[in-house]
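Here the complex is missing one protein chain, while the rest keep their positions.
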Amino acid sequence: MDTNNATKYMNPYLAGFLLGLIMLAAYYFTGEGLGASGAFKRYEIAVLEKIAPAYVESNHFFGAHIAAKENILENRLVYMVLGVFFGGFISGAVSGRLTFKVEHSPKITKKTRVIAAIVGGILFGYGSQMGRGCTSGSGLSGMASLSLAGFIALFAIFGSGYLFAYFFRKLWI
Amino acid sequence: MGPLTDIGVLNSNWELLIALVLGIGFGYVLEAAGFSTSRKLAGVFYGYDFVVWRVFFTAALTAMVGLMYFSYLDWIDLSLIYVNKTFLGSAIAGGVIMGLGFIIGGFCPGTSVCAVAIGKLDGLIFLGGVFIGIFLFGATFPLIEEFYTSGALGSILVYDVLGISAGMFVFILILFAIVSFYLTARIQRKAKPVRY
Partner (left out) sequence: MEDNKPRIIKKRYIFMAALMIIAGVGLVVIPDFDKMKEAHAEEMLLQIMSDEKVFSTDEIAEMLISGDPLLQLIDVRTPEEFEKFSLPGAINIPLADLLTKDETGHYKWNDALNQDVKTTVFYSNGDIYASRAWSLCTRLKFKNVYFMNGGLNGWFETIIQPKAPAVSASVEEEKLYQFRLGARQYFLGGGVVETAAATAPTSAQPTKKAGKKAGGGGGC
């Protein structure tokens, strides 16, 4: 519970309600919900295009955007994730949570946490592309628009999380 | 009537600015709710903190109820909003991989950005991993291209699949959410508290 912890967080239901309103606004203004991983793909293509343009064009997955001759960074998700960064920073600054640290359970070392973080990141990055979106884009926005894909994503992500939770409990509790 | 950009009220430059502003709100709420700490996020899988579930479900319900009333009031044309396309195979496989990544890494892409914003180095490392993962996906894409597009069902809606009305579906979901909020709160009470 929040009361056990040093930092006070917003009431989760209030946060959820506000997030829902933001998502509603997103649909009202742009016709699409929230998202994150699509932006990472675009950042990545933008960088790859600078360092290895030939590779990007030959790659079916990355090259599709290039072939379509679109400006890879002129996309709402790209700006949205930029906003997420600023928003997170503002909230952290307001509640005095700005510190450089590697956060980990006291039962594991910093090194273990770092390895777990990078492995988890790789898996999430891979999965988000295969599943056409991450927790926010595929799961959250998918649910809000009542698409079947959103509910499948929700069940698959949380289901697999619970399924594997036992094996990685040492990392967290 | 919305969505404003789709019907030409706003041009695409506005769209980017709006996305930025919405993103700031999104990031603010995520961070304020505690999504910038992996140990709080992972709590949902061990029963010591269900904040993820609460925020996630409340947000989805608020948005879907809002959308339906907006539609009823003719404020938004639901046929114009983006509905994620369903590809059965890749959606399930991708979700399972993401779940595994979640339990190991402790973040998802959006929340890791929040974590980085407040200086969490593990978030930064996770984010680095995400970029590697996306690159690996691109590199292995030719091998799984077939699978990636398998089970294509198009933009289908969950209540159509279940054969009930949208309103009834949302109503059932609301009841389910309230029961789940109550039960998870009970579980959380019993669980050993974790400080972070």
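As written, the chains take the letters A and B, and residue 1 is the first residue of each chain.
Please note the rule applied: contacts are C-beta pairs under 8 Å (C-beta built on N, C-alpha and C of every residue); 3 or more make two chains touch, one makes a residue touch a chain.
Only a predicted model underlies this, so the values are computations on that prediction, with no experimental measurement involved.
Colleague: If I consider the whole complex, including the chain that's not displayed, which of B:I18, B:V65 or B:I81 touches that chain?
Modeller: B:V65
Colleague: Using the touch rule from the top, list residues of chain B that touch the missing partner.
Modeller: 5-8, 11-12, 61, 65, 68-69, 71-72, 79, 84-85, 109, 134, 141, 145, 148-149, 165-168, 170-171, 173-175, 177-178, 181-182, 185-186, 189
Quick note on the criterion: only the chains that are shown with their structure count from here on.
Colleague: Taking each chain's centre as the mean of its CA atoms, how far is chain A from chain B in angstrom?
Modeller: Comparing mean C-alpha positions, chain B is 8 Å from chain A.
Colleague: What residues of chain A sit close enough to touch chain B in their complex?
Modeller: Touch list, chain A to chain B: 1-2, 4-7, 9-10, 12-13, 15-37, 40-41, 43-44, 48, 59-62, 74-77, 79-92, 95, 97-105, 113-114, 116-165, 168-169, 171-173.
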